[in-house]
Each structure stands twice: as C-alpha cells, then as structure tokens.
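As you look at this complex, bear in mind that one protein chain is not there, while each of the others sits in place.
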Amino acid sequence: MDRALKRRLEARFGERLLGPIRQRHDETEIRVAPGDVPEVMRALHDEPEFRFEALMDLCGVDTGSVMQTVYHLWSETTPDWLRVVADGLSRDDPRVPSVTFLWKGAEWQEREAYDMFGIAFEGNRDLRRIYMPADYTSFPLRKDFFLPDDAARSPGGGVRHLEQAHAPSNATPGAQVRKAPSS
Amino acid sequence: MSADLTTARHASSDDPRVMLEEEVGVFAPIPPYPPRTEREAEFYSLGDGEMFINMGPQHPSTHGVLRVVLKIEGERVVDLDPVLGYLHRGVEKLCENADYHHTIAYTDPLEYVSALFNEWAPVMAFEKLMDVEVPRRAEYIRVLSGELNRVASHALFMGWMALDLGGLTPILWSFIERDEIVDMLASLTGQRMLFNYFRIGGVNGDLNHEFMSRLGAWMSKATSQIEANQALLNENEIFVRRMRGLGTLDREAAFRLCMTGPNIRASGVPLDMRRAHPYSVYPDLEFDIPTRQEGDCLARYLVRLDEVKQSLRIIDQCLHDMPDGPIMAKLPRLMRPRPGRAYAAVEGPRGQYATYAISDGTDQPFRMRIHDPSFVHLQSVGLLTPGNLVADTMAIMASLDPIMGGVDK
Partner (left out) sequence: MALTPDRPHGGAAAESGSQGSTAIEPAAGHDVVVPIVVPNTMWESVDPLAYLGGRADENTHLRQLESSDLLRKDDARWGALDVIPTKADYVLDLIRANSLWPLLSGLACCAIEMMSAATSKNDMDRWGMFPFRASPRQADVLIVAGTLTTKMAGPLIRLWEQMPEPKWCVAMGDCTCSGGRYKRSYSTIQGIDRVMPVDVYVPGCPPRPEGLIYGMMKLQQLVLERRGHWPERAVGPTVPDGI
C-alpha cells in the first residue's frame, strides 16, 4: 500500500481519473477513460517519477454492463502493482487505443483480448484472432456466451447434477434417458 | 480459366494464391481469404525469390502444437508468423463456471512442466481476495516443492534445447533427472505431473517419510549430477558456436517485448518476481539472481543453469528452517470472498506467471485471467528470427522456452 504513489498519481492525473484511486493489499488501481489510455500510459512509462517500464499484463474484462481493459504495470520505484483500468467501453462496439507503440509485447495480448471479447484495439497492426480459428464468429469470454452444458449451474448453488433424473437441457431431441425398470 | 493458369504459372509470384491453390490445393499456408490486417498483408505477400514454408502443428521441435509459417529466401528466414490456438482449451471460461477450488484443476495443465507454479498464482490471488493468511509451514513447503519443480523444468529445458539443435543424448539425461524429481514430488503430492497440491490457504498434504528420504538421497548427489549434465553441453563446440550471438536482445528491447524471467535476466536486467515483488517466504531466504549481459541464446541457456544452482540453495535453506505448524489455514468449505479484484504474480521457470481474479461475491470467480509468460515470449520469435537460417528458428524458440499449454491456455 504505497500512499506516496497514490499522491503522485492524483497530483499528475487528477482530472483524468474516473473515481478515486483504490488500494488494497499491494495493488493500486486507477481508472481512466479509454481515450486517455495512450497519454496516461506514455506518462507512466516515460516520466522519471513513475518509470513503469514493465507491462506485466493486459486483459479484457466483461462486467456484464460495460467492458474494460485492464493493464498491470510494474516499476522499480514502488513496491505496489499499478493497475490501470480503461473503463466504460460499450459492449456493442468496444474500442480502445492500443499500447503497442510503447510495448511491442502487448500486440498478442491485445489480439487475445480481441479474440475473447471483441475489443478492437485501434493502432494494433495485427488485430486478428489468435486462439480461435479465423472464421469463428463468437467471442467466447463475453458474458453472453454460454458454455453449452450444465457447467453454468454450479453445485455450489445447490444444483446436484447427479441426482436429477432428467434429460440434459442440451440433449439431442432423439436421446432417450434410461429410466429405472418399474418392477 | 486456363489462360489464367498458364499466365499465373509463368508470371512472377505476384499473386501466390493463384499458383498455390492450383498446385497444392488446400494445404497452402496462405489463408484462403484476403489479408485483414496490416501485418497479414505485409507477411503474406511474397517478394522476389521468397517462398513460404509451413512448420505445421505437428513438428518434432515446436514444443507442442505450434504452427509457424516461415517466409524464406533460400535458407534465410525473412519473416515468421506463428499461428497459435491448437491447444486452446478455454480455461478462463471454464474457471468462471467453476468454484474457486476447481480452478486449480483447470490451471494445472497450462504450463504442464511446471505445474506447481500454475497453481501458486491463482491460489495466491484467491488468498488475497479472501484475506487469508497462509501458515508458515505451508509457505515453506510451497517454496520447497516449487523450487524442486523449477529444477525439473530447467532440466527439461536443457534437454529440449539440445534436442532442437540435434543432440539426442542430453534429452535422455534430462528425463532421468526429471523422473527422479517427479517421483519425489509424486510421493509428496500423489501425482507425477499435474500435482493438484496447492490449496487456498495452504497445501494438501504434509511432508512424509518417503518424500524426505528421497529428497535427502537426491540432494546428496544433485550438484554433481547437474554439473555432469551441464558439462556435456557447455563444452561442446558445436552447441556453443551455434547459440552464441543468436537472437540477441538488449535491455530496452526486452522491456518493450514484455519479457520476464530468465529471458530478460539474460539481457542484463535482474528482474525476478521473488525479489522485485516478494511473496511467500522469499524475503527470508538467501539467494542470488543470476544475470548475463549478452542476451543471446547461449546467455538464456546459461542463466537457467545458474538458476538451478540457486534453487538448490533455496531448497537447502527450506529444509533447515522448516517450521512446525499447520499446513492449511482454517477456511469455510464454500468460499465466498467479498467483491474485489486481486492480482498475484509468481516467478515461474519461464517468467512471471500471474493471475488476475475478480470476485463478485458468489462462490465462482467472476473473471479469472491467467497471464502466462510463454505466450508473451513467443512473440519475440517473429522478431528475432528474421535474418537467420531456418535451423536457427528452432534454436531461438527453444531458448525462449515456451510451453504450448501455457501459450494457448
């Protein structure tokens, strides 16, 4: 929990942040609008008081109402992880500027976020699918993509699959469920 | 149509799609649709004298199912495009639909060679979400088994490195070493490979007699055995000359490529998660971070060998300082952390292995993001290989040590 980092971030980016800076354990989280991502990242990367040289992770998040892109950065100047959340991407057409101009290694991570969520990274020279086949039409990690099985209903929620003698909801129409003999 | 074919056959390779579809059919490495991105257009257009070679998903030295499309001119690689996804199992989606405890079973087989680290990062993230404190004995056991796994993983790396360059003996020696360590871990965890050992709040089983006796026997000869294995390769002129100066990365390039782990330490940056962002009991343990300055394949290879020695040091200290106590924290059977986000990173044998978990208050993680180092490092292959020979592709790829389970998740 680096309070000094929080003060420096508020001093530098105060008006761009969407909401207060949250800190928990050893993580500091700031939220910015998607359009501010290139400038904020460049400032965090280049300026000597921050020097967040290492991009540790880049991922997408689908909260159900909005999409987000989350970046984790590391610097020698602070013991905390810095999490930058680009918040407020619409679920219909999520777009966020790419950070490949700073870190070439973000290219494939952005490709993965595109493949899994459909988030379009503007400025990424190679935004095509990376895991799924090229002609796949869905985005698997979105919340409106359901796994085709009962996995979505967890035993923790009280569903006891092994004790329900009914046809699975995704069974083919002609499937017969073995019933107990009525003797 | 025949006029097109004859003209296409004799024309220069302006539109390779026409020629190849006629001759090769469905097996052309060029995708059957027009290029959709800038990079695709740049890659899939052939210059004069260039051709494509497809190192298909089934290949002896792609460390798993990786497809690499090489654009070569003669024997020199001009450009390289890796195609992933042949092992994509949908782990992140499966974790969202499973309990917190089940995610360990899903993340285990990602980097299957170093399975304990795949369990460590999620478990640490969930402990952060639940504000759980892990007992000290459990932490020491985690470090001990983790470092053993690191030694096994680096032994395999050495074998594969030699195998990709054509040497068939070192892989056998590596597997001997790995088998010993893995049998040791099997007596501790019950499984040879996908250990399923770490739990949220501790580990699954305590140390037992068989494990300790095997460990003692192994430690007594570990150093000499490892040095014998390494002497086989380090003094082999062909090996050294093939790897020296190949695929050089300097400090700046390594940071821009988001490298972590031995790959960046070979470029002179002493970035190690165990020291940069300490976790578990690593602050109490004494070990060095080996680095090299050259940044070529040989440096990456030698850094990993030096790490094995440091791992032995850590194992020694763990055995000396092992405290007594419980091995699991007291936790409710059904885990419902309060809503929040947590990021936890461990230093795996390949680099920073991290988990970003978001909880929404229910018993299933809302989002379970797995950051895998092999995925990030594989990008560098496309940037390091151009200009080298085709056979050097394998050397560069092996020196980055990717595991396709982790790359494809």
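The chains carry the letters A and B, assigned in the order they are written, with residues numbered from 1 in each.
Simple rule for what comes next: a contact is a pair of C-beta atoms (placed from the backbone, for glycine too) under 8 Å apart; a residue touches a chain by one contact, two chains touch by 3 or more.
It should be emphasised that the depicted structure is a prediction, and the values quoted were computed from it without experimental measurement.
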| item | value |
| --- | --- |
| Given B:L46, B:V65, B:L80 or B:M368, the one touching the chain that is not displayed | B:V65 |
| Touching residue (missing chain; options B:D99, B:D179 or B:E294) | B:D179 |
| Among B:L46, B:V78, B:A121 or B:L194, residue touching the chain not depicted | B:L194 |
| Residues in subunit A touching the chain absent from view | 131-133, 140, 145, 147-151, 160, 162-165, 179-181 |
| Subunit B, residues in touch with the chain not shown (by the definition above) | 25, 56-60, 64-65, 85-90, 93-94, 97, 105-106, 109, 112-113, 156, 171-172, 175-176, 178-179, 182, 192-194, 404-405, 408 |
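In the analysis below, only the chains that are shown with their structure count from here on.
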| item | value |
| --- | --- |
| Approximate Å spacing (C-alpha centroids) for the pair subunit A, subunit B | 22 |
| Sites on subunit A touched by subunit B in the complex | 24-27, 29, 53-57, 59, 61-62, 70, 72, 74, 76, 79, 81, 83, 102-109, 112, 116, 125-134, 140-141, 145, 147, 151-152, 154-157 |
| Of subunit B, residues touching subunit A in the complex | 31, 33, 36-40, 84-85, 88, 90, 92-94, 96-99, 128, 255-260, 271, 276-277, 334, 340-343, 345, 352, 354, 356, 358, 362-364, 367, 369, 371, 375-376, 378-380, 383, 408-409 |
